[in-house]
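Okay, handing you the structure first.
Apart from one protein chain that is not included, each protein chain of the complex appears where it belongs.
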Amino acid sequence: MAQYRVLIDANDEKGLVYKVSSIFFNLNLNMVSNSEFVDRVNNKFFMRSVVEGDIDAAALRKSLVEILPKKSNVRVIEPKNKDIVIMATKEMHALGDILVRHEAGELDANILAVVSNYDILEPFVSKFNIPFITVSHEGLNRAEHEEKILKTLEGFENIDYIVLAKYMRILTPRFVEAYENKIINIHHSFLPAFIGANPYKQAYERGVKIIGATAHFVNNNLDEGPIISQNVIQVDHAYDWQDMQKSGRDVEKVVLSGALKMALEDRIFVYANKTVIF
Amino acid sequence: MAQYRVLIDANDEKGLVYKVSSIFFNLNLNMVSNSEFVDRVNNKFFMRSVVEGDIDAAALRKSLVEILPKKSNVRVIEPKNKDIVIMATKEMHALGDILVRHEAGELDANILAVVSNYDILEPFVSKFNIPFITVSHEGLNRAEHEEKILKTLEGFENIDYIVLAKYMRILTPRFVEAYENKIINIHHSFLPAFIGANPYKQAYERGVKIIGATAHFVNNNLDEGPIISQNVIQVDHAYDWQDMQKSGRDVEKVVLSGALKMALEDRIFVYANKTVIF
Amino acid sequence: MAQYRVLIDANDEKGLVYKVSSIFFNLNLNMVSNSEFVDRVNNKFFMRSVVEGDIDAAALRKSLVEILPKKSNVRVIEPKNKDIVIMATKEMHALGDILVRHEAGELDANILAVVSNYDILEPFVSKFNIPFITVSHEGLNRAEHEEKILKTLEGFENIDYIVLAKYMRILTPRFVEAYENKIINIHHSFLPAFIGANPYKQAYERGVKIIGATAHFVNNNLDEGPIISQNVIQVDHAYDWQDMQKSGRDVEKVVLSGALKMALEDRIFVYANKTVIF
Partner (left out) sequence: MAQYRVLIDANDEKGLVYKVSSIFFNLNLNMVSNSEFVDRVNNKFFMRSVVEGDIDAAALRKSLVEILPKKSNVRVIEPKNKDIVIMATKEMHALGDILVRHEAGELDANILAVVSNYDILEPFVSKFNIPFITVSHEGLNRAEHEEKILKTLEGFENIDYIVLAKYMRILTPRFVEAYENKIINIHHSFLPAFIGANPYKQAYERGVKIIGATAHFVNNNLDEGPIISQNVIQVDHAYDWQDMQKSGRDVEKVVLSGALKMALEDRIFVYANKTVIF
């Protein structure tokens, strides 16, 4: 029997759970799991159900759209591997964590390629039989370089998510708009602290006692996109910024991989520059 | 408009969410929040909804019972302060945390009394204008002492929860059965590690690097009741067991107060010696 | 036998541990514990020893000053209760946590008074037989109000630390200078995120997945003083800002009380707007 993930966000009104569940019931679908949330401030309803039964996705979606308020978003997704591209620069830890999970069969994803502005990580990525594409930025301005990357990405039939696994260049609005809510970045601080360059150095100079990492969708404001996941570790006066950087890697990779997992399992809603995660 | 907490646990079958939400819809009730969980292993369905509308609790409950599978448990609870009794022995931190929260208006509870086998805490409790009842165990065997405590408790019209805020005596099956799933204890270790007496000393001797605390309902097997909440802190070789005990107090009190909050908000289901918490 | 805490910070040079420990050895003092740290970036040496033996503090200090580099700071402190004043506004949790610890004998401190700009907390504080002093700000400008508080504080013979347990007014440079490195504040965010007013509201609006608290010494830049201690808890989309505020209280109080403990035990060095904590 087919299984579907049904994701609904709508303006809230009385009876939405009843209406949706009646569709499931009438189509003889079994609800494997179900989560709801109502944002009272914005009067928004969010629901994620996993259902199984004998029907196709289009028919299910049609039935739901008919009974839901206008302008509702309804996604009916058949669970399968998503197509992802990873972008990286020089660091191996976050990238490596994803590659090992992929190798271990833990990720519901096809890694189409790793794209980098350097060729440093090529030998490493090649071990995993994953295409490595170097798009050097040398001699190019930001727009020209991005143009080449966009061209490269357009070569793929489908991209569900682009994972910035310590890709150390800022993306322009043009790039971000092309992949809205599809670009997941790991920032090496607990945002909104230490936006921008070298957050560990900033953290060291501020004398903080915890450092962290933040996975977020990328939008047009640097490090200000919707946050998916965050975590921290304790540090003390004996850490210089390089020590913080080393210790921070463990948080970065776990937070990024965790956020990617949520995305691959279609657990994330983006709304009002925030995320609702079931 | 009245607001109710509806808690349902039932054998799982297709359409339960539909059936329940149709009752809410037909009675013109608004679902303020809703959580569900299906335990696949035991085929058990759990649901907690907060609804508001113009109906009384008994009528709502009756409607739900009619459409749910036989042997379902249906509770319709009107939010109000619960009646609790706190039992303590000599330590002030867990008790004090609850008393301060109560004073600050953070607890949806009436504290009927603090009952202790010593009078040590009486001056402290008296500051808060809460009755303090000493039931000394001196010269009594366990059964006799408990008999006196049970008598004391029977003096109260209603007790929703008994909170053991570091009450250092073991309760007999008779006592536990009289207040099944109503006694919340804080154990000063991350259970099931270090069951029994002086867990900090056990932890010190084992050389652990984390210590913790566990809030659980009390059943007939010492420290083996359903776990509500746990948390831990890091320690190192420089901690002797008294240091662990001191540091552990902060975890104990926060974990116990957190578990009590869940209970007062009717968020806990007990099933198969575990808890489902929404 | 007398016990002393010896705290030294000095420009680093070869042989400092040798020189200090030779003084201890020659004076027949036993080192109960010892911690050192060298800040390589600033070439600064920090040392905290607990020693016991038959000598007075002044003699010990004199011996140490003679062998250490010029401009070294040498403190020889006899462990005893410190004199503290708590300042609060309306909230009870952080204040209450300190009062209960004090009552339980956990704090090496005499609480001289609680000073507040409102009288709201007076009934609560009075339970603990601690003087409560209301210095209302009504009808006064900031300078005038602070002047009255400073006058009040000058009435005490000695103040080792002023603890701002959710005192919701900003202190002027004049006040801060009068009690340099003696004022400990709890800020309800993981600084430097969410400086300023209502950090929980800011956190909610940013959609963070962790919230925290920071205990720090107060300096002339709002929320930018040397950080003593920080901690965080996880939140999710279901928390509105009031929920964050409620949950945050548990972190605030534990972080503030922990920082106070470090201060009372003379474990903190302040240097370059940071803390070294042994």
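The letters A, B and C name the chains in turn, as written, and every chain counts its residues from 1.
By our rule, contacts are C-beta pairs under 8 Å (C-beta built on N, C-alpha and C of every residue); 3 or more make two chains touch, one makes a residue touch a chain.
Keep in mind the model is a prediction, meaning the values are calculated, not measured.
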item	value
Identified contact with the non-displayed chain, of C:Asn34, C:Thr89, C:Thr152 or C:Asn220	C:Asn34
Residues belonging to subunit A that touch the chain removed from view	91-93, 96-97, 99-101, 103-104, 106, 124, 127-128, 246, 250, 254, 257-258
Those residues of subunit C which, in the complete complex, touch the missing chain	14-15, 17-18, 21-22, 24-25, 28, 30-38, 234
Subunit B, residues in touch with the chain not shown (by the definition above)	37, 39-41, 190-194, 206-210, 212, 226-232, 236-238, 240, 272-277
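The rule is simple: only the chains that are shown with their structure count from here on.
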item	value
Equivalent-chain rotation between subunit C and subunit A, CA atoms, steps of 5 degrees	180
Most widely separated chain from subunit C, with each centre as the mean of CA atoms	A
Separation of subunit A from subunit B, taking each centre as the mean of its C-alpha atoms, in whole Å	37
Between subunit C and subunit A, distance of the C-alpha-averaged centres to the nearest whole Å	40
Set of subunit C residues in contact with two or more other chains	none
